[in-house]
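The complex appears here without one of its protein chains, the remainder shown in place.
The block that comes next holds chain A.
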Amino acid sequence: MTDDLIGRSPHVPATQQLKPTSTKQSWVPALLIGISLLFLGLVLYIPAINVFYQAFHKGFGPFFHNLTEPNFQYAVRMTVGLAAIAVPLNTVFGLCAAWALARKRFPGRTLLLSIIDLPFAISPVVAGLMIVLLYGRQGWFGGWLQDRGIQIVFAYPAMMLATAFVSLPFVAREVIPVLEEEGSDQEEAAYTLGATPWQTFWRVTVPNIRWGLLYGVLLTNARAMGEFGAVSVVSGNIAGKTQSLPLYVEEAYKSYDTEAAYSAAVLLALLAVVTLVLKEILERRTGNHLKKIH
């Protein structure tokens, strides 16, 4: 076969010459695709389909019944409440960090970028542990807080801190490359034309980085609403008090209330599906599909 290829005229394009090879080996792609799909099916798709099957296989009745349960409703409100503070905090931080780091080269910049990425490397349980050690009864601020009757650990504030910790890097990571690419020409032009820094930010910078920013906010939100480990450590997991939706899932499962667990799980799975769809749309818009790992 290869002799045949070499024997042909060199003026024939390479792709045409190789056609016999690809038809002869046509079973290879089919086999590789088959193995890949089998693996993805076992690890990803069957478990994913199972969430929806378990939640709805007895019809929508049990699902809607569970929606009216007070602890469940409380968990939903708690999850939304955690994201409602953690996501804006990390967005403001991410924008400031991007603005400060994207266009400057100085010693220690790489180190600072690695530090921002650190929460991805740290185990969520360790993150939660750190917060307990800082604000807990024995912690550095524990005594001071207790004297003033402020409860951080086993209450909303620590859960919010844990949520913000684990989702900290997303916005900065997405916005920094976009700002680096854009350059500062347009902003300098705006300044020259008499715009204030604030006007320049809102009218020039934000429109330029909007898709990257939205992408970062989307990932932050998904992580914030779905976080389990870090929140679990600092929350104490009291139903109707310090229970977010992922914690509700685990507790319902552990107390053999599978139906309630899957009703909550299906909501979180829908959130994941919406996130993936929006992510795909944003990736098309920014044209940076396959950019990086998170």
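Things to note:
As a working rule, a residue touches a chain if its C-beta (ideal position, glycine included) is under 8 Å from a C-beta of that chain, and two chains touch if they have at least 3 such contacts; residues count from 1.
The rule we apply is simple: contacts and distances are computed from a predicted model.
In the listed set "Cytochrome c oxidase subunit I+III", "Metallophosphoesterase", "Roadblock/LAMTOR2 domain-containing protein" or "Sulfate transport system permease protein CysT", the entry agreeing with the UniProt name of the missing subunit chain is "Sulfate transport system permease protein CysT".
Only one residue in the set A:83, A:145 or A:164 touches the chain that does not appear here, and it is A:164. Considering the full assembly, A:50 is the residue among A:50, A:186 or A:208 that touches the omitted chain.
Residues of chain A that touch the chain left out of view are 2, 5-6, 14, 17-18, 21, 25, 28-29, 32-33, 35-37, 39-40, 42-48, 50-51, 54, 89, 92-93, 96-97, 99-101, 103-104, 106, 114-116, 118-119, 121-127, 129-134, 136, 138-140, 161, 164-165, 168, 184, 187, 197, 200-201, 219, 222, 225-229, 232-233, 245-247, 249-250, 253, 258, 261-262, 265, 268-269, 271-273, 275-276, 279-280, 290-294.
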